[in-house]
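Everything below concerns the one structure shown next.
Note that this complex is displayed minus one protein chain, with the remaining chains in position.
Let's look at subunit A:
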Amino acid sequence: MKELFPAKQVMGFVFSLILTAVALIVYFMDMSFAAGMTILLVTAFIQAGLQLVVFMHAGETEDKGAIYTNIYYGVAMALITILGTLLCMIWGYI
């Protein structure tokens, strides 16, 4: 019976509901822009990771290596793009 119950998925679902609830707090509570954005960004990234690993089965096939390499590469490129853009448009802009 234990093998048949998708414990991981149910836990994942509950966790993703919690993350959604935490993100909703930003709307209902009166907090600063920085605090709100931090909560939204952190919960969004955990949520995305959860979806990939638990519900899209990223690590469960023999392609694990290729899939994770692509994800890490994508995250690195996104960070470079965002930080580079900030550098050009705001931090380094005279």
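By definition in this document, a residue touches a chain if its C-beta (ideal position, glycine included) is under 8 Å from a C-beta of that chain, and two chains touch if they have at least 3 such contacts; residues count from 1.
We adopt the following convention: contacts and distances are computed from a predicted model.
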item: Which of "ABC transporter permease", "ATP phosphoribosyltransferase", "Na+/H+ antiporter subunit E" or "Quinol oxidase subunit 1" matches, in UniProt, the chain that is not displayed; value: "Quinol oxidase subunit 1"
item: Contact with the hidden chain (one of A:M37, A:M56 or A:C88); value: A:C88
item: Contact footprint on subunit A, counting only the chain that is left out; value: 63, 66, 70, 73-74, 77, 80-81, 84-85, 87-89, 91-94
